[in-house]
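Heads up, one of the protein chains got dropped from this complex, but the rest are sitting where they should.
All chains are identified by letter, namely A and B, in their written order; residue positions are counted from 1 within each chain.
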Amino acid sequence: MKQHLITKLLAGMAGLGIALSTATATASPEADRQEFTKYYTGKYPNVKVEDFVYGALAFDADSKSQYDAIMEFPPYESVVEQGRKMWETPLKSGKKYSDCLPNGGKQIAGNYPMFDEAKDKVVTLLDAINDCRIANGEEAYKVNDMKTMGTLTAYMRTLSDGMLMNVKVEGPKAMAAYESGKKAFFSRKGQLNFACATCHVQNAGVRLRSELLSPAVGHAVHWPVFRGGDNLVTLQQRYDGCYKQVRAVPPAQGSTAMNNLEYFHSSLSNGLPMKASVFRK
Amino acid sequence: MNALRRNVLKGATGAGTVAIAVAAGLLKPTQALADWNAAAFGAKNVGDAMKGLGVAAPADSKDIAIKAPDIAENGAVVPVEVTSNIAGTTRIDLIAEKNGTPLVGSYTLSGGAQGFVSTRIKMGQTSLVRAVVTAGGKTYTAAKEVKVTIGGCGG
Partner (left out) sequence: MAEPMRIRATMAGDVADVKVLMNHPMETGQRKDAKTGQLVPAHFIQEVTATLNGATVLSADLGSGISKNPYLGFKVKGAKAGDKIAVNWKDNTGDKSTAEAAIG
């Protein structure tokens, strides 16, 4: 009988030098996503799949109620407003971001990351924004700079609110990048020797210290976040935080390693609606 | 009289009309500062805060509803809502008992304003969040405990 994929992967994590490629060979990323979803809904039948977008909040009414109260009139609205001004300011060439991004930048965030065959690598939305900047006479923003890229995307990503995550993995090169991201997700790392999966698969819905851990399905749709209503954090900035929290050296934001991780991680949330610039603790 | 003139001139160089008015004896200093209750807001314990507010022995009341979390997600931004169902509510005072300066806000209501206030407060540690309601010249109170933790890795 075919061993449950997740169990196999978690078992595979325990040892060293595991040939993860064999362990992870699956029919498709969509099959992975379904496997993950089945695992979570099996473990927590009372949590609706659409509520996974709220992460740990879906498991705690008291937390969710605070989220709702803050989201009614978010304290960080003026930062999103600054992002809007940045978005609408013409670049050096005279063109605007909306001129060089697909569909004027509206309802596109769910298509990223995507595999760019011409560049032979995964490209994130932030990369696309930087390509636009460079093509129009501007310097690229540092993707880990919350004052520039963070603030711009705090507004820009809201233009994709409601869009369903729609990450495509097609062709062998894209598949290889996806598998590389999946491997990173399941590999133990750092002094604490945790993998992403340790918290967000094995312990999803459970408390570790005082923190309720969120499932990986539903993660990638709700970025950036404003922690405490004030501290702007993009998705890769959060990956950076996670690496540091398990006392591992994080890959650079915007690197192939981080982009591949985001590629895999985002596809797990395919079919779920995006909502940018939300409150988190 | 010279001193008064000097004060007015001094005031005119930039301290604003309030200072000039105070110096001219048109406004008592206490009146000029009356709008913000420094004594109550600077008080370091609940008792002194209440004294500063002029509140003595408010009666416990079940007609004051405090909506606040059981466990604050983030102590920097704790949503708190106070609903007073006591007729003739004219003021709601909000206190976070264990904050360094417990008095957080004092809301005076008039016109058709209802006994209701919703805001977000900072809490340094687990404590009672207390509302004091003034209605019909009497004071009433209710409180709810809000736990504040320091997360292991949420941030």
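The rule is simple: contacts are C-beta pairs under 8 Å (C-beta built on N, C-alpha and C of every residue); 3 or more make two chains touch, one makes a residue touch a chain.
Predicted, not measured: the structure shown is a model, and the values here were computed from it.
Q: The chain left out here touches which displayed chains?
A: Even though it is not drawn, that chain still touches A, B.
Q: Give the residue, chosen from B:76, B:133 or B:148, that touches the chain omitted from the document.
A: In the full complex, the listed residue that touches the missing chain is B:76.
Q: One chain isn't shown here. Among B:50, B:103 or B:146, which residue touches it?
A: Of the candidates B:50, B:103 or B:146, B:103 is in touch with the missing chain.
Q: Can you list where chain A touches the absent chain?
A: 72-78, 81, 229-230
Q: Provide the residue numbers of chain B that touch the chain removed from this figure.
A: Looking at chain B, the ones touching the missing chain are residues 16, 35-37, 41, 76-79, 81, 96, 99-114, 116-122.
In this text, only the chains that are shown with their structure count from here on.
Q: Need the CA-centroid distance for the pair chain A / chain B, whole Å please.
A: 42
Q: Could you pull out which chain B residues touch chain A in their complex?
A: 69-74, 76-79, 81, 120, 149-155
Q: Where on chain A is chain B touching in the complex?
A: So the residues of chain A touching chain B come out as 62-63, 65-67, 69-70, 75, 208-211, 227-231, 241, 245, 280-281.
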